[in-house]
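Every protein chain except one is present and positioned as in the full complex.
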Amino acid sequence: MQKIGVFVCHCGTNIAATVDVKKVVELVRYEPGVVFADDYMYMCSEAGQEKIIEAIKEYKLTGLVICSCSPRMHEKTFRACAEKAGLNPYMVEVANIREQCSWIHKDKEEATKKAVILARAAIAKVNLNTPLKEGESPVTKRALVIGGGIAGIQTALDIADAGYEVDIVEKEPSIGGRMSQFDKTFPTLDCASCILTPKMVEVNQHPNITLYTYSEVEKVSGYVGNFDVDIRKKARSVDADKCTGCGECSAKCPLGKIGNIPSEFDRGLRNRPAIYMPFAQAVPAVPVIDRANCTYFKTGKCGVCAKICPSKAVDYEQQDEIVTVKYGAIVVATGFDIINLDKFGEYAYNESPDVITSIELERLMNAAGPTGGHLERMSDHKQPKDIVFIQCVGSRCDSEEKGKPYCSKVCCMYTAKHAMLIKDHWPDTNITVFYIDVRTPGKNFDEFYRRAVEQYHVNYIKGQVGKVKPQPDGTLLVQAADLLDGKQINMKADMVVLAAAIEPNPGVRKIATMLTASIDNNNFLTEAHAKLRPVESPTAGIFLSGMAQGPKDIPETVSQAGAAAVKVIGLLAKDHLKTNPCTAQCDTLLCNGCSTCANVCPYGAITYDDVQVMDHGLRETRRVAQVNLALCQGCGACTSACPSGAMDLQGFSNRQITTEVDAICR
Amino acid sequence: MYSIAKENLNSLYAAIAGSYDLFMPIKTAGQTNYGFWKEGAEGDIDTLKTIRSGKDAFFPQVEQLYTVNREIVPADVAAGDDAEKAADTPVRTKLKVTPGKLVDQDFVIFGMRACDVRAIEVMDNVFLTDPVDSYYKSRREHGIVVALACHEPEESCFCTVFGVDPADPSKAKADVATWMIDGKLYWKALTEKGEALTAKVADLFEQEDADAKVEEEKSYIEGIAKQLPNAELSLEGWGAGKTDEKFKSEVWDKVYKGCLGCGTCTFVCPTCQCYDIKDYTTKDGIQRYRCWDSCMYSDFTLMAGGQNRQTQLQRFRQRFMHKLVYYPTNNDGMFMCVGCGRCVEKCPQSLNIVKVIKAFAENK
Amino acid sequence: MPMNEENKEFRPLIVAFCCNWCSYAGADLAGSSRLSYPADVKIIRVPCSGRVNPMFILRAFERGADGVIICGCHPGDCHYSTGNYYARRRMALLFSMLEYIGVENGRTRVEWCSAAEGAKFSKTMNEFCEKIKSLGENVRLGDLRCKN
Partner (left out) sequence: MQELINRLKELIADGTVVRAIGWKKGDMPYNPEPAYFEKPEDFDNFVYDGFCGANLSKMMIEAAKLEGKTAVCLKPCDTYSFNQLIREHRVNRENTYIIGVGCRGKLDIEKARKEGIKGIKSIAGVDIEGDGDVTFDTIYGEKKMAYKDLMLDRCHVCKGKDHVIFDEVIGESKDTADADRFEEVIKIEKMTPEERFAFFKSELSKCIRCNACRNVCPACSCRKCVFDNTKFDSQQKANVDSFEEKMFHIIRAFHVAGRCTDCGECSRVCPEGIPLHLFNRKFIKDIDTFYGEFQAGKDPEAQSPLTDFTFDDLEPKDAVGRGDK
């Protein structure tokens, strides 16, 4: 039986004015377990706390009930106070007789009655309280960033600058991601690579950053502060230490001319050799051999690259290598890609080479691109006179299987960008943009868009394009409806640019599963809280950076990347993590091992093990639930999913809540 | 001998209920169980077997034993005269115990079959021997048993095996014996209690010399009883003193396998008399009550250390050893089964005492 | 104690389960904004609406509660991200079952109430009390023993 002390606070007149404090004290004295009850003007004050401490010592109290303001206000205070007197802080319960009683009731008798009942419930609960202790788990002071795009780069740099070691895992041969494919960036029109490449180099040279390019995360185990990650370093067939990045091999590779291996980086607008660097400023400046296409790997003959390599870096024998590294935190920055357009036959993307996506346009206009920055049609290499841009191709799309329900957010701006850049170089080009809405929230965004309309006279038409028909004369017939003056439009174009919807990088699902990080219907990673914890995953120790979490432009991405870094730093700065003691616990004698609880746990905190149990003299090996206290946040979802009651929540146990119910209903 | 036409039974019930509580088979939601007859209730003595036996009359499934309440000893009293001390003296409470009410009015159990009447004798040996169970005793003293012959026994019946006579309730320890013959209920008081009851309702009856009729009915019933599939069931090898050989037998392992560990057999059984005692917390105290328990339950007599019967085999064996060996051993050979056949009809997995007895016979 | 001694007007007994992060905070806000609701409402703090086991609700009715209300974060705002989604399904099925066995509709209720919605909280509680008053004492789900 507990020895409970009850302390009723006047809170000046806040409580005492409507609750007969003395009467409450008199009545709760009679409750089972109560050995002491008293009232005081301000319980939370120094003097008040002193009274509590004295009472704990004098009456050897094992539990406290404080009838005062909301526990959200002073629970911490009173717990600390109990601890001072050597009482376990979790033996304290607060009865909220201010916010939920004195402040909302006028009739003193009624309020007093209710105060007694609330106190009674708290007393009943304390009778079942047990001392709880925070757990501790160590933190590995190293972070993993998955994805080497601008998001990953920024996060990694910020963490590294704070003095922690960071590894970046990038599945492509070079970091840089989508941004490295872009030509210029809105709304300032400064060149993408000019601002990106310095950061890429910085990453490469940073003492705290280790790069795993052409590598993939294979397996993740562990939990916040203590992840174990297997990284597969795919065989590059080039010894990175020896290679000087001179590029001889790529230049001499016979397949460079005849191989027609489409370059992924240039979105297939030109070909690349079998041994290649995706682009000139690639980091690291080490080529890879594409073994699927390389003649040597297919036939055993050729071997030109190995012969001509001045530093004998080419190594056909190289094998995939798996490295296992410990991390304290993991950042997912897997970025995005654009959707596959096969389902949009009406735009003739697969029929005509002159119907292209915006990313392809970026490459076409990029000085380092396939055309050296000269805009031309892929069909006849003529410069297009009339260009039509089609917005929302697959964005804000009603039909589930065709496109995406969300707005891709960046298309309106980059289309305006494209239009202006083209007009700058070739002012006599006619540009028409078909849009549903033009969305330009953001600093200098609307001004930017208006410049396109007002200064560059880009022709914006509100309307959806119904069909793009390749014509015998090589031009494209664009059929559309003008929604504003309700006219049908038939328009000739030399080139059509599709603003294809963006989607999370397809690989993210696999990664999310490995991390037990939750993911939404559109494969975007979900935040721990949409408003208050936007860069954290519900799974502790997993953080979100960039497009993987939702559509963003570069500035947003960079700032979110920074935010994620701060969260990681905040975590790595700790030597130990205090774990919340109000966690779920499994009674192994009652557990059926049915996995129902694991199915509803938002934190992947429940695992199953076969353990030896001694059940009333019968020894048996059983599959039972195990709660990882470092991951459990104490929501209790498992406890109400568990049919046998094996899962229970410390601090809010089934019997504690039941007894509160009973006390209130007495 | 008295008689009353079947169609007038309701008035008989009403008459009895006028001066007694009338406990009898009543049909509710399609099933017939014993219950207290009230105006409008559908008395049903045609159904041979009520689902629950009549034992509730003396040993109800739930019975209030006593209530305990906390009484507050005010601070000053607890502290004595020292008013100073009183202020912070822990408040003491003392407990007030109120025993449950014993039955003190005569009541009538109507339409009990011979097997159920025999079951009362079985329970008497348990509850009325030292230490006497006052709750049971008071009910026995005030209960007036009106037994009814079984017009057409069913295949699950095997009462004759235990020497119960379905044809002649007057052989059973009843207060009144009755027969239902061709739409007429024949009534014969056997004891003083029976006479007293009869006197209260005599004016509903007609006098009639029906001994011949009754004899005829008896022999009809006996004729059927002989044809019943289990009429010849042999109890050889069971009874007093067989503990060792039976307990150690391997046969148990064969027969228990299907057992679900539910309480159906024990709860429909007229002779099972195990109970558990539980508390129910009320406003300012507890109510202590007892309720039927089943030795088939995994938590039957469970103790902190878990030293109860750990496997279903042990539980299963316990039940039948108790009925066919332990009880006879302690009660001069009287078996703790009356062959009512309720378990034969109701076991979800169709395991029952008959199968057990046969299994042992086969595996000799 | 559904009847209160002085006047024989029926005072319902109402148990409210409030999640710690939204609704309990909402109740506090109602308090600090002095938005009153009947004293018949007694709040039990739970970490999340997903913690509310149907057995708690039936227990409350057994013990003589006349109405039970569960408050949680708005769908999508759960502090634990998904708790209230599970609660929503559990309660939908439980309420439907209670209706099915003949318990009057409206004795149970789920309300999503954020920490900012003090006004909504007090309004909800006022409505709910009125509703329960109109339904009268809960006899169908009560256990008679706990009254004495």
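Should a chain be cited, it is by its letter among A, B and C, assigned in written order, with residues numbered from 1 in that chain.
What we mean here is this: a contact is a pair of C-beta atoms (placed from the backbone, for glycine too) under 8 Å apart; a residue touches a chain by one contact, two chains touch by 3 or more.
Everything numeric here is computed off the predicted structure, so don't read it as measured data.
Please identify which of the visible chains the hidden chain touches across the whole complex.
Every shown chain touched by the left-out chain: A, B, C.
Among A:591, A:605, A:630 or A:665, which residue is in contact with the omitted chain in the full complex?
A:591
What does the interface between chain B and the hidden chain look like in terms of residue numbers?
Residues in contact with the chain left out: 28-31, 33, 48, 51-52, 61-62, 152-156, 224, 227-230, 257-258, 260-264, 266-268, 276, 278, 280, 289, 291-294, 297-299, 344, 346-352, 354-355, 358.
Kindly note down the residues of chain A that lie in touch with the hidden chain.
Counting only chain A, the missing chain is touched by 587, 589-596, 599-600, 608, 615, 623, 641, 643-646, 648, 654-655, 658.
So which bits of chain C touch the chain we can't see?
Residues 53-55, 58-59, 61-62, 75-76, 82, 85-86, 88-105, 108-110, 140-145 of chain C touch the chain absent from view.
In this text, only the chains that are shown with their structure count from here on.
Which chain would you call central, comparing Cα centres to the global Cα centre?
Central by C-alpha mean position: chain C.
Taking the mean of the C-alpha atoms as each chain's centre, how many Å separate chain A from chain B?
Going by mean C-alpha positions, chain A sits 67 Å from chain B.
Can you give the whole-Å distance between the Cα centres of chain A and chain C?
Here chain A and chain C have centroids separated by 35 Å.
Listing for chain A: what residues touch at least two other chains?
662, 666
Among the residues of chain B, pick out those that touch two or more other chains and give their numbers.
Each of 281, 283 in chain B touches at least two other chains.
Looking at the complex, which residues from chain B come into contact with chain A?
70, 72, 75, 88, 90-91, 93, 281, 283-284, 302, 305-308, 310-311
Please give the residue numbers of chain A that touch chain C in the complex, ascending.
Interface residues on chain A, with respect to chain C: 70-73, 96, 98-101, 103-107, 110-111, 113-114, 117-118, 121, 518, 526, 528-531, 538, 582, 600, 602, 633-637, 639-641, 649, 652, 654, 657-658, 660-662, 664-666.
Taking the touch rule as given, give the residues of chain C at its contact with chain A in the complex, in rising order.
For chain C paired with chain A, touching residues are 13, 15, 20, 24-25, 27-28, 30-32, 34-37, 39, 42-48, 50-56, 59-60, 63-65, 76-77, 79-83, 86-87, 90, 122, 146.
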